[in-house]
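Taken from a larger complex, these chains appear in their original positions, while the remainder are omitted.
Chain naming follows the written order as A and B, and within any one chain the residues start at number 1.
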Amino acid sequence: MENITNLWLSSGANQMAFGQFAMMLVCLGLLFLAIRKNFEPLLLVPIGFGGILANIPGANLAVPAVEAAIYAGDAGVLSQLAQALGLGAFESVDGLKAALENAPAAAHERAAQVAADAGYNNGMLYNFYSVAIASGVAPLVIFMGVGAMTDFGPLLANPRTLFLGAAAQFGIFATVLGAVGMSAMGIMDFSIADAAAIGIIGGADGPTAIYVSSLLAPDLLGAIAVAAYSYMALVPLIQPPIMRALTTEQERRIEMVQLRPVSKREKIVFPLVLLILVALFLPDAAPLLGMFCFGNLMRECGVVSRLSDTAQNALINITTIFLGLSVGSKLAADKFLDPKTLGILALGIVAFAIGTAAGVLMAKLLNALSKNKINPLIGSAGVSAVPMAARVSNKLGLEANPHNFLLMHAMGPNVAGVIGSAVAAGVMITMVRAMTG
Amino acid sequence: MQESLIQQGLDITLFGMGIVFTFLLVLVICTTIMSRVITRFFPEAEPIIAAAPVSSATAGGAGDARLKKIIKAAIEQHRNKRR
């Protein structure tokens, strides 16, 4: 009899809190968008599935052994944990969790040893998160793979388009301002680190967003990643109205001269030039841009094609599976169902919109300064969201002028946007650390 | 504190955008120099056109096409002989 009671007590249905139920519906919604509407499925399928797993009541898949021990609520273990964390005695679960969060590394380890001795293990998703994201490795490996898939040819043929990629990063910083503004007005309670991590959504670059928020605001990582990937999928809806509003029919019809051929040598040397500039001026962007340049050098150098193939296929796929599940672990109800999430979702779409506008306006500015006209529609591609944003530019160009193929021209600002947001990420990490350190 | 938070946000925005632009400006300059140096002093034997790699799918199609062409030629040749 006791056994049946045990099983029922341990079964999910009994423990399912409303928040977890709601998060499961949210995650099913993400899966629907990914599978049916093709919203960045490579990431949103694992994220959504991981989110469901993280919200299974009683399974504790997304928490470390110590938290599992706390939830299990054995009186003896709780008092040992309280002692290990430097509390006099166990008073409340929330008090214990707060102590855990603020405990120094040595106390953390003592608590982990107590949990291990009591037979608790880390949850599967918690382990994935520790290895893949907390260590920083998964976003970097994906960035390496993206580098190995990136052709800098269009950018090298027309380096001016780097400015479009720079301008579109204004979306990032405007969002930082928005976030601190919300805090100042008392609507939200974002720290400067939170604000920086939210801003990076405007970079429209998944791995960069995950990397930055894992460093600056791990608690918000789930919401930030979901916002980043969802809005990237929504680029074909978000950008066109802004692009039409800011350009005249005349401007949208501008045909661009064909890109010059770019030699293999230029393509080999470019990632090294970029790397050296990063080394000289932006050491905090070195992990992201370093791995990106490494992937690109493997692609272009022509002598390590088997490594480049693996970086673009087996390695990036394996990493994506675990990265997605790990991000999903941050969709646990107690972290995600927070007013902050709504703020993040609202700020994220603003970031995309402002980035798009800034890119288009910069293109118009460049046209005002130079004879060699560029079609301002390619400015919006500067937000990155490779290659979706470039396709949007192409589509609007064709609408205005059926002979106007902008795709290759838009690839320049598009990859420039990847560099731009990695640079912005480096700057923000440095500055936030100096401010909070 | 709130004052200071906004101040921090403004700092990040101003310096951040400034550095992004400066860095990419330097990158534009260096890239342009690099391209000119390579084009002038280290040109490649034959200019390489940035052609899209032929995917295996296309190659398969090409195979089919070649097959059809061979058969067509065989039949053509045969007809010609008959005449």
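Heads up, the rule we're going with is that contacts are C-beta pairs under 8 Å (C-beta built on N, C-alpha and C of every residue); 3 or more make two chains touch, one makes a residue touch a chain.
The structure displayed is predicted, hence computed values, not measured ones.
Participant: How would the full complex read if you wrote each label with its copy number?
Facilitator: The complete assembly in this structure file has composition A x3, B x3.
Everything that follows uses one rule, which is that only the chains that are shown with their structure count from here on.
Participant: Spell out the part of chain B that touches chain A in their complex, as residue ranges.
Facilitator: Within the complex, chain B touches chain A at residues 2, 5-6, 8-13, 15-17, 19-21, 23-28, 30-32, 34-35, 38-39, 42-44, 47-50.
Participant: If we count contacts the way the header does, which residues on chain A are in touch with chain B in the complex?
Facilitator: Interface residues on chain A, with respect to chain B: 151, 153, 155-156, 159-160, 162-163, 165-166, 169-170, 172-174, 176-177, 179-181, 183-184, 191-192, 195-196, 259, 261-266, 269-270, 273-274, 277, 281-282, 416, 419-420, 423-424, 427-428, 431-432, 435.
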